Every structure is written in C-alpha cells, then in structure tokens.
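There's a structure below that I have some questions on.
One protein chain is absent from this view; the other protein chains keep their places.
Letters A, B and C name the chains as they come in the text, with residue numbers starting at 1 for each one.
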Amino acid sequence: MTRQVRQALRAQRIETPSWAYGNSGTRFKVFAQQGVPRSPWEKLEDSAQVHRFTGVAPSVALHIPWDRVDDYAALAGHAQALGVRVGAINSNVFQDDDFMLGSVTHPSATVRAKAVAHLLECVDIMDATGSDTLKLWFSDGLNYPGQDDLRARQDRLAEALRTVYDRLGERQRFLLEYKLFEPAFYATDVPDWGTAYAHCVELGAKAQVVVDTGHHAPGTNIEFIVAFLLRQGKLGGFDFNSRFYADDDLMVGAADPFQLFRIMSEVASGGGLDGGVAFMLDQCHNIEPKIPGQIRSVMNVQEATAKALLIDRDALRKAQVEGDVLGANAVVMDAYNTDVRPLLAELRQEMGLDPDPMAAYARSGYAEKIRAERVGGAQAGWGA
Amino acid sequence: MTRQVRQALRAQRIETPSWAYGNSGTRFKVFAQQGVPRSPWEKLEDSAQVHRFTGVAPSVALHIPWDRVDDYAALAGHAQALGVRVGAINSNVFQDDDFMLGSVTHPSATVRAKAVAHLLECVDIMDATGSDTLKLWFSDGLNYPGQDDLRARQDRLAEALRTVYDRLGERQRFLLEYKLFEPAFYATDVPDWGTAYAHCVELGAKAQVVVDTGHHAPGTNIEFIVAFLLRQGKLGGFDFNSRFYADDDLMVGAADPFQLFRIMSEVASGGGLDGGVAFMLDQCHNIEPKIPGQIRSVMNVQEATAKALLIDRDALRKAQVEGDVLGANAVVMDAYNTDVRPLLAELRQEMGLDPDPMAAYARSGYAEKIRAERVGGAQAGWGA
Amino acid sequence: MTRQVRQALRAQRIETPSWAYGNSGTRFKVFAQQGVPRSPWEKLEDSAQVHRFTGVAPSVALHIPWDRVDDYAALAGHAQALGVRVGAINSNVFQDDDFMLGSVTHPSATVRAKAVAHLLECVDIMDATGSDTLKLWFSDGLNYPGQDDLRARQDRLAEALRTVYDRLGERQRFLLEYKLFEPAFYATDVPDWGTAYAHCVELGAKAQVVVDTGHHAPGTNIEFIVAFLLRQGKLGGFDFNSRFYADDDLMVGAADPFQLFRIMSEVASGGGLDGGVAFMLDQCHNIEPKIPGQIRSVMNVQEATAKALLIDRDALRKAQVEGDVLGANAVVMDAYNTDVRPLLAELRQEMGLDPDPMAAYARSGYAEKIRAERVGGAQAGWGA
Partner (left out) sequence: MTRQVRQALRAQRIETPSWAYGNSGTRFKVFAQQGVPRSPWEKLEDSAQVHRFTGVAPSVALHIPWDRVDDYAALAGHAQALGVRVGAINSNVFQDDDFMLGSVTHPSATVRAKAVAHLLECVDIMDATGSDTLKLWFSDGLNYPGQDDLRARQDRLAEALRTVYDRLGERQRFLLEYKLFEPAFYATDVPDWGTAYAHCVELGAKAQVVVDTGHHAPGTNIEFIVAFLLRQGKLGGFDFNSRFYADDDLMVGAADPFQLFRIMSEVASGGGLDGGVAFMLDQCHNIEPKIPGQIRSVMNVQEATAKALLIDRDALRKAQVEGDVLGANAVVMDAYNTDVRPLLAELRQEMGLDPDPMAAYARSGYAEKIRAERVGGAQAGWGA
C-alpha cells in the first residue's frame, strides 16, 4: 500500500492564488507587509517559491482585473520560465461601482451586459494563457428583504451562465462557486451547493461546482457535499481555506484539521485524486507572512491527504458491513492519529527537496531579498 | 386587491398532523396531558375541531405505524363523517429495532427490503384512504465518521426511492424531506434541499421536495430555497413549525414571524398558492395544550399569508428596478407591519365562523369533554 | 396606560454614530456615495437632520481618531448650534499599524502603553466635549491557536482597564463592548458578555457592559442577556444594528423585528427606560443612503419600544402564574402584532414633527443640497 500512497502524494497538485501574495485584511484594516509584490509578475515569482520548496504547487490562479496585464502570453511565458504555469482564471464582478446592487443578476440589462463582458474577457485570457478553468464567484445578493426579486435574479443568472458556457472552448470548463453570505447580508444568489449544482446540471458537462471550505453555514457537513458531488460527476474542485466562524480565510487545516482529513478521505475514496478535481488554495493572510503561509497550507493539504490514503479500506468496509460502529470509526481514527510528517519528509527527499519546506524557505534568503528589493511602487492588494 | 386577498385566504388549506394530538416530548421527558387521544379515531376527532373553528384545516396527515388500523377505508369514512379527510401518509422507518443503523440506506439488503416494504405498505394505505401524497423522511445517517460509506448509502437510497416511485399511482406523488441532523449526529443521508432535489430530479415529476422549516443549519435563508424550488417546479409542500435553535418543533411563526412572512411572500409571488404546494403543520406540543396549539398555528400561517398578499407588488417592482433599497424594503415592511387580524376576523365571519377561533374553542367545552371521557386506555404518543 | 406609553416614547433618546454618515463597506469593496461628509463638522450636520425629523435623536457619538479635530470645545459648540450634542466617545485601537497583533493585550508593553495613551486621550476629549460615556471596543484577539497566551492577555486587559477606569471623572463611565469574532478569527479577548461583565464587576460602578446586537453567536438569546445585566445593574447601553449571519451591521430591526421587540420588552420591564441605559445605533450603511438609513433605524427602535410598552403586564403576569403557556405568549404577541405606526405618527404631530419622518426628509431637499455642495475634499470613511 505504501507505494500507492507515495505515488498518489507525488501526483497531487495544489494551486496557489496570486492574491495570497498581496496584502489583504478585514473591513477594519489592511495591515501592509514588507516585500509584498507590486505586480502580477512579482506574484508569479512568489508562487514559484512555494513550488520550489514543496514540489507540488506548479500552478498559480490569476484574478482579473487584479492581475490584468497588457500581454497575457508574456505573463504565461514568465510563469513557465519560473517553473510554474497559469492555473484558473478568477473573475471579479464585485468591485466595479456599477456592481453595487449586483452584476449578472442586476435588474439593469446594461449592468448585466457589462458583467457578462467581463466574464467573456476572462475566457479570452484563458485562451491567451492556456488556462483551462474559469472560476465564477458572484457576490450578487441582497441586504434587505424586498430589495430585489429572488426568482428574477435566478433567471438572469441562468442567462448569464449560459452565455459564458457557450463561449467555452472544447478543453475549457467553468467552476461555479457558492457562498452562504458576505458581502450580501440577507440573500446571496448562489448561496449553497444545491443552487450551484442545479445550474450546472442544466448547463452541461463543462459546468462544475467548486467547494470553498469556508462558505457554509455552521454545522454543515462538507465531506458529505464532496461525496455527493463526486457521485454526480459535478465536483470541479476546491477553494481551500479554514474558518472558525464565517469566511475567515485562515490557512487550510488550521481551524479543523480533522475536517480537512474527512474531506480528503471522501475525495480519495470517491476517485477525486484521479484528476479532474482541482485543489486550489483560496485564502488571505492578514497577519501571517504571505509565502510561508502558502507553504504551510500546501503541507497541510498534503498531510490530510496522506492520512486519508492510509485508511485501511478493507478493514473499514468489514467493520461497516458488520455494523461495528466503534470499530469502523477506529479504523478512520487510526489513520488520522498517525503522524505522517516523517512519511512526507521522506517523500520530499525522494523528490530532491528539503524535507522541511518551512525551514528551507526561511534559510533561502528570499524573504530578505524581496523586503530589500520591493521598495516603492504600489503593493498588490484587493483593490480593483 | 382586497377581494383577491380574501379569495386567496379562503382558498388556502392547512393540514394538521395526527401526531400533534398525542403526547410528545424531548429525550429527557414526555409530559403526559389529560384528554389525549387513545387511537387514530380520536385523533381525527381532535383534528376536526381545528377545522371546525378555523375553516381552513380540512385534512389530517396520518403516520404509519402510529395510526395503523385494521380498516383504513373505515378510518377514511370516519374522517369524512367528521367533516375532514385523510391527507398525507407519513412513513416511519426509524423506530423498528432493525433500523438502528439505517433503513433504506442500511448496509444489509435484508434491512433495506424491510424498510422498502414499509414504504410500499404506505402506498397501499394511500390507495385505501384516497390520499394522494406520501411523505418520506429518513432518519438514516451516521453518528461517527467512518461508521458507513456516505456514497454507498446514496446508491442504496436512490434504489429504494426508485422502487417506491415506480409503485405510485397516476395521481399520487411523494415528497422527500431533508433534515440537517437529529437523530443522526455526524451525517444525515438527506441533509439538505440540494440532496433531496437531486434525487427528485432524477426520479421524475411525481417526486418533489418538502421543506420542513425547522430542518436547516443556522443562518439558512429558507425563503430562498422556497423561491428556487418553486422556480424548478419541485416544491411539493411544507412541514411547518418553528425553532430558535435546532428542530424545536414549536408552533409555526412563534420563533420568527418575520421569517414565516418572508417565506409566504415567496410562495405567493412564485405561484405557490395556486395549488400543488401542500401546507402542512409538523410540530409537537410538549407543554402546550394540543388542540389550541394547532389552532394558533393555523392562524399564524393565515396571518403570514395575509401579510404576504398585502404586499404592493407594483410599488415593490418599481422600487426594485430603480435600485431604491430602502424604498423596496419599506414596501415589504409596510405589509408586514399591518395588523391583519381584523381582516381575518371579518373573513371568518363571512365564512360563518367565530372571528376568534381560540376563544370559541375554549368556550366550546370540547377540552373539558375529552378530559372527562378519555380516561383509561393508552394515550397516543410517538411510540411505535 | 396610553398616556404612560406616550410619555415613555417622548422621553426615549436614541443616539446616532458619526461614522454612519460616512462611507463604509465590506472587505471586498467600499462603494462611495454622493454627498457624504468630509469632516466631523459635516457629520454633525447630518446627525442634526435625523434629530430634526425624529425628535428623539439629540446626540451623536464620536469616533477617535476618525473625528479628531483641533478644537473639541468648538466641535461641541457646533453641535449645540445645530440642536444636538456630543454623545459617547468611541475609542479606536485597531487601525494603527502597531496594533496588528493587539492593543491593550499585546505582548509588548510599549504597544500596550500606546493603546492606553489613546484611551486616556479619549477621556480628555470627553472632558472637552462634555461627554459622559466612553465606549471601549477591543478588536484584540488571535487568528491561530497558540498565537498568544489567552490568560496573559486577560491580565494585560485588566491592567489597561484599571488605568482607564481610574482616570474617569465623577460623572463619567465607560462601557465595555464584547464581540464574538471579527477581525480576530480564532479567539477574541472580550468575546462575550460574561467576560465583559466579569471585568466590569471587578472594576466598579463606573464600568458597565454595552450590548451590540450583532455581536453574538448564532442562537444566542440576547434579551436574556439584557434582562440579566439589568438585574445586576450592569447594562450600560446598546449598540443597535441587525444581522442575519455575522456582524452584518444592517439597520436595527431589519433582520428580526421580533427579536428587537423582545429586547425592548425586557428593557421596559427591567427599568431600562428610566435612564442609565444608552440607546445607540452602531451600524454601517454600505448600500443604503446614509441619513434615511439612520432615520428608519430610529423609527424601528421607537416601534419596537412602543409595542413593548403596549404589553398588558397584568394579564401577562396572571397567565404566567397560572402556567398558561399559550395565554402568556398570546399577551406578548398581541402587543407585537399591533400596528403602532398610527400611534407614533400622532405622537410626532404632538411634538410638532411631521408624522412621516422618511417622507419629510425626502421632501426637505437636504439630500440634494449636500450632493451639490459636498464636492471635492476627502469623503469620511473608516480610514484612520
């Protein structure tokens, strides 16, 4: 078994987001950090460091317009030269002043057209960069009951999705994201997996659901959703992060490592490690150093995956069939309680990497280098 | 407009559940009350009182096996003689000792067959009583991670649903209920509307989703779900009750009357009052007198419906199109803040009823009568 | 009774916050509005409009440093000339770069001293403006387990509070605010009323708890906390707003008007309308026009108060003593279901005001005036 585990761990790919390298914060304050990138080009350089020390993060998601450049082919080439590549293209229809009351679900056809145009521009960027995945998150929603018509907004949403869907190339897909709340505080137009799923089913095979681990109501069993979507062929990927309360965007696995393990267990047993499911980080580092925060997050996903792979599936099935509640749970907990760090350290050495990516990055001098070099210019952040 | 409002209110039908007339409680204690029915026949008599004083509750849901009798045609005749009729048939696959670890999703084919047999028996009872609706609630789920395979249980669920679906007569349908948790405490096999919806879509037109207002995670926007299911043609009905915390089963509208109004507003604007959507109470009265609790609940649904119907839809649409957030919200709040009790009192008088159902029931002497007569025998409760 | 109700409603005072008149938003975007104040002086002018049309909002809370001016006596004089006065002084120890990892609970004594110095400056401003209330909200907390020592932070907090407490003048007090989470995402140093209460008890009579209605865990019974704090003499006031999910800062009463009524019912029956309890709005209007949002909020508090005052307390007590669950609840619901808008309209006319403050403000031309005049300059917002 160990060989299969190692092979699966070697094959896993975890994508980091360009926006994790810039400044971010809460509505109360964005604390700026030293050495933060001033351009998409510099964000790619930072993402390459995460891949350099982990060996499993070879792609980086872009966010448009935050990562807008004149020449996307050149940006893709820059990535390649750094040993990474452009991953998912993330659209943004929530920061233009026209989108205050909605984008693709806005009552005004003019505003909707503007939003759709942006989404189509993102597909153009996919073409230019070779990206095969478009990520759609809509902050559209209402703050007050009555503010707009819930049902009419679904009709508008469906229409916009169809337009974008029809524009997708043969090897392209989009992932539809759902989120319970924020920034809308009464109703969100794609609030849960059921809504995203229903739209994707009506659209076709190139539309899939992306699960952001921080976007659920308290008490939601996320691994159930994962298992269900995998069964239906509609799990497109993950936006990984973690939370104690709302969409806290902490490092994945930091708040509830057992939950991450349970999720990865369903992924592993449901065929989600065989390709097709994108493992993406989507988290903000308000007080953590940016690059180490990404490295640690990548490692957390790896550790959860390793534990999930160590579950003795035969013993588990046997206990399940026998109705041995404590026995079946014990099989799962045995894997969870295993310290997989030595296994991953060995694996890294086999891959020619330092067994301890955090320490290796700290020793590398890269942090000092960017603090010294990246002086002047406007630091990247969430600004449109 | 007022005439339409009155007409809609006269046409609305609210079904009460037979089990609301028996004793119920929490896991800590069932407090027995005097005058509680000792048989399905007596439950029907109590339900007829609710209809007598409200005029809008002419049907009563049965629960099998709690309401098992030798002669269902006779039971239906008894109902008719009392001025009511048999409504939805509610299945129960959660109290047999064999169902400790599941019913239709149990790992054992033998147990699953037993569960399906019960569901088919319920369709037989529909045939015998003239009921057109089967309500399916599965308590199936897991208390511990690993206890059983989440995905395999979905396969088993789908198979059982298909068998029952295929047995339905031409004018029959089933409603699939979802519930976040309880009695299962880790994972429930139909935990949310998305799961119920996905199964119903795969099954066909006779399968619809029922929304129990107490079965959601904290913060869930229930009226969104209602609007969405109506849009998809998949809202079969409601199990009404209310809650502050979990599935508290308080009188509908008691915990959050504004939420009930918002739900009824989506029902009204989405065509849900035109037939096809069943308005059923599903609540337990642990400390309240049983019949008055049902009367009050029926009135609460009526008041919320009346307010929903009073929304000035033209003014609302205008404000929505203009992006007038406060104006649109004010239109909705104007209706909500209206005291509709006088309107409903008038309506009852038009219908030949006492304008105050609670007072009229209290004066009727029925409570004293059943306390005196129903001595001896086993009080109805949740026992299998 | 009606006379007492009217008298109580006339006597009630609701304070608006200076920051409600400036721009605000979520972490995703601040949508700027036209006509927004460029200075504390202009904020006071806007607050005077709310008082002009409601007659019950004669004070405005300041926020330091957002409302920092050279001459606070002049600012207080400006208020007086506008017919209002300076209310609570709100401290801000969450936006200085030094406070990234905490203010009064920071591990560094230097940072703590800086934070305390700011709080003492706020007391100076109280002296200069005649304010009698200092509001203390600490965003201090941790994003990750282990980030700092929970207990040591309490020791540091206690020390800082003691220093500020000892600086208070004879007729001054401070209100300690609690909040479940945000901006800290793992642990907050004053997360709940129990923590605030325990510190206030140890400090003495000039320290009281302020209840922000948006700062609780899901399911928390806020009116219980209100009743309990009133019983202990420790309810200093309210920061009113409303929420469906987290600290959404919607208009008070917008998300759950029944909850606001229940809170005001405990206030009324617990002696909280007799003075000593400050009714303050603390909410942000991200998409609503600012001044109308405040007017509506003031009216919402008035309506909830009116309904609370209409509860038939004798009938309620009788039903409670008799164990008449439905009867007691009905007494409360009768008051809640009453449409109090006509009563408040009359009251306003008695006070020489327009019965409809929203319409009167809209007609007044003030909105058009500030949109025309307030061009250029930096709009007020949450920036430090």
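Going forward, contacts are C-beta pairs under 8 Å (C-beta built on N, C-alpha and C of every residue); 3 or more make two chains touch, one makes a residue touch a chain.
Being a predicted model, the structure only gives us computed values, none of them experimental.
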item: Given B:132, B:202, B:248 or B:334, the one touching the chain that is not displayed; value: B:248
item: Sole residue of A:272, A:292 or A:357 that reaches the chain not shown, by the stated touch rule; value: A:292
item: Candidate in contact with the missing chain, chosen from B:65, B:130, B:218 or B:271; value: B:218
item: Options C:39, C:95, C:163 or C:221, residue touching the unrepresented chain; value: C:221
item: Residues belonging to chain C that touch the chain removed from view; value: 101, 107-108, 143-151, 154-155, 180-181, 186-188, 191-195, 197-198, 201, 216-221, 223-225, 227-228, 230-232, 262, 265-266, 269-270, 311, 316-317, 319-321, 323, 325-326, 328-333
item: Missing-partner contacts on chain A, residue numbers; value: 218-219, 221, 244-245, 254, 256-258, 287-289, 292-293, 296, 303, 325-326, 329-330, 336-339, 341, 358
item: Residue ranges of chain B at the interface with the undisplayed chain; value: 24-29, 31-32, 94-95, 97, 100-101, 139, 143-145, 180-183, 185-186, 218, 243-246, 248, 250-251, 254-255, 286-288, 382, 384
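In the analysis below, only the chains that are shown with their structure count from here on.
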item: Equivalent interface positions on chain A and chain C, same or different at half; value: same
item: For chain C, residues that touch 2 or more chains besides their own; value: 218, 244-245, 254, 287-288
